[in-house]
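These notes are about the structure you will find just below.
Yeah, one chain of the complex is gone here, protein chain that is, but the others are all in their spots.
Labels run A and B following the written order; every chain starts at residue 1.
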Amino acid sequence: MKRLRLYFLAPSALILAALFLIPLLIVAVYSLESRGAYGGVTPPFTAESYIRIFDPLYLKILWRSFWVAGVSTLVCLILGFPLALFISRAGARRGLYLQLVMLPFWTSFLIRTYAWMFLLRDTGLINTALLATGLLRDPLPLLYNDFAVILGLVYGFLPFMVLPLYTNLEKLDPALLEAAADLGARPLTALARVTLPLCRPGILAGSILVFIPCLGAYLTPDLMGGGKSIMIGTLVQNQFTTARDWPFGAALSLFLMALTLGLLYLASKRSSGEDLL
Amino acid sequence: MNRRTLFFAGLTGLAGCSRSSQPRLNVYNWSNYIGPQTVAQFERQTGIHIRYGIFESSDELLAKALTGNCGWDVVFPTNHHVTPLREYNLLAPLDHSQLPNLRNLAPGFQSPEWDPQLTHSVPYMSTSAGIVYNRRQLGQLTRWADLWEPKVKGRMTMLDAQDDVLGACLVKLGHDWNATSEAQLRAAQREAIRQKPLLRAYLNAEVRDQVVAGDVLAAQMWTTTMLPVMTQAPQLDFIYPAEGFVRYAESAVILRESPRAEAAHRFIDFLLQPEVAAACVMAEKTGPVLAGVRELLPPELRDHPLLFPAPQDLARGVWLRTMPPTAQRLRDRLWTEIKSA
Partner (left out) sequence: MRLLSLYAVAAYAFLHLPLLVLTVFSFNQSRFTQWEGFSLRWYTQALADSALREATVNSLLIGGAATLLATALGTLCAYGLWKKKAPRLTGMLYLSLMTPEIVTGVALLAFYQWLFHFLNLHLGMITVILAHVSFCLAYVVIVVMARLRTMDATLEEAALDLGANEFEAFYLVTLPQLLPAIVSAALLAFTISFDDFVITSMVAGVDSETLPMVMYATARRGVSPVLNAVSTIIVVGLGLLILISERLQTKT
């Protein structure tokens, strides 16, 4: 067993230690220094950046980000589950269908977002079509609001939900469902009582993969939301660019990470002591 | 020593940058900010091979240059980033004897306020930001204050950049675009929050399509972004607002880390020729900084107000300045408050 662990875990541990942990320590040092006049950091050491976080202004932004990320994750789960179910039952076509999910994501994120902006804007495809039917007199405000932000996030991270769900569902033994049917369970009941509980690991993995990047997203809220409100990702991004306040940016992101980690820990405690990974 | 920066900022460039024997030069510029043949022409004339890279924002450039080992030789920061680069000792001093074409600079650019002696930077292109609007639907606009009128409600955008939004609010109130006073900045912030209900969105160049299509009737926008499409959209008009507006100058600098100062000088001097500059202007529709370029342009560009603002307009323009740290922090805080309002 010892040997096994060494061979199987050491390469990843090494990569993470070198390319993640050490850089993270550098960030931790940054967060405790003072800001350089035009970017970068400079002595003396201070905890000022951390104290600044506890400002109602920033806490409100944090709260909003968690809320938006949470809603997006939920929508992803609701939309992603049936799709994953469909793919897992598609027989020989499974691989193809799976890749069709990923296909749009090989274009640049920016280009996809621009395409959505075209679809949703006042003179865009959807509004033009709706107006042409005569159902509406004025275009629907589809862009530059929370709806657009969540739509953009759901679109952007749906594959992150579908993939782990699929790998989970694909493994489920069809015999279990047959057994449920034989015992008189209707398909939906079987889904709720048999499939869903067995999908716990996939749901958990997918939710994490969606929730975390949604929390840190910055371009989607800016472009789809029209920059009218700010999320934590944009705030952090600003600190390293226009605001040139690296220590505050570093402190903010470490605080965000600690918060998310705490949340995950609580979630894993709640889920009957089961580990997430 | 209070200017000591990140712990790696002091590092000088490492050796071992040149891999082939052919002399080369690494140039890092804004996207499409050069004539289509300019690089090839320089390579033919000098035998120096150019590796031409493009960056997305001047902030990104600053972050990379701060490392003191980014590998680029000639880069093109916006004027307000020249000061930070110089203060952090990241720029190589320019040798004017290797830049005979400096004499071609237009009078307005011979002694710019961010580098009066041109010791470390040479202006390259110049742009500004004003208001683009749909004249057919809105009638004549003249001022920033027009963007606070109910008639633009829901059909107007501002740039998604704190300096531009706060700046417009400041000049609307009669203050300096680059104000650092807390009272003035707070007043400007209240102005921006007052404007927010009228606003469709804070957007940058992405909004161009929607201005042309008519979704958006008025937008704060850069000249460089709008100029290429103005002829195809006759309903649009661009103004330099009466209260004042901001100007930017992209500047050529040589990084201190560069081991190829001589080639770098040659390249900058090459760009300082009116014919070369004219090709860049024609390709990219950005304001020239050299005298004698205007005459080389085709008629439709020669008198274009977006390239050559009328003197009475130009008089109202101010250069974007580098903010001192305290003002920068306050501005960011106010901007965050505007966004959260």
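Observations
Here is the rule we use: a residue touches a chain if its C-beta (ideal position, glycine included) is under 8 Å from a C-beta of that chain, and two chains touch if they have at least 3 such contacts.
In this text, all values refer to a predicted model and were calculated from it rather than measured experimentally.
With respect to the full assembly, the chain omitted from this view is in touch with A, B. The missing chain, though absent from the display, is touched by one residue of A:I61, A:L158, A:A190 or A:A243; that residue is A:L158. Residues 1, 3-5, 7-9, 11-13, 15-17, 19-24, 26-27, 30, 79, 82-83, 85-87, 89, 92, 94-112, 114-116, 118-119, 125, 155, 158-160, 163-164, 166-168, 170-172, 198, 201-202, 204-206, 208-209, 212-213, 215-216, 218, 232-233, 236-237, 240, 246, 249-250, 253, 256-257, 260-261, 264, 275-277 are the ones on chain A that touch the missing chain. Touching residues on chain B toward the chain that is not drawn are 6-8, 11, 14-17, 26, 30-32, 51-57, 60, 63-64, 67-72, 204-206, 208-209, 212-213, 224-225, 228-229, 232.
Just so it is clear, only the chains that are shown with their structure count from here on.
Chain contact summary for the complex, chain B toward chain A: residues 2-7, 9, 57, 59-60, 62-63, 66, 83-84, 87-88, 157, 160-163, 196, 199-203, 206, 209-210, 213-215, 322, 324-325, 328-329, 331-333, 335-337, 339-340. Interface residues of chain A facing chain B in the complex, by the touch rule stated above, are 35-43, 57-58, 60-61, 114, 117-118, 121-123, 143-144, 222-223, 225-230, 235, 238-246.
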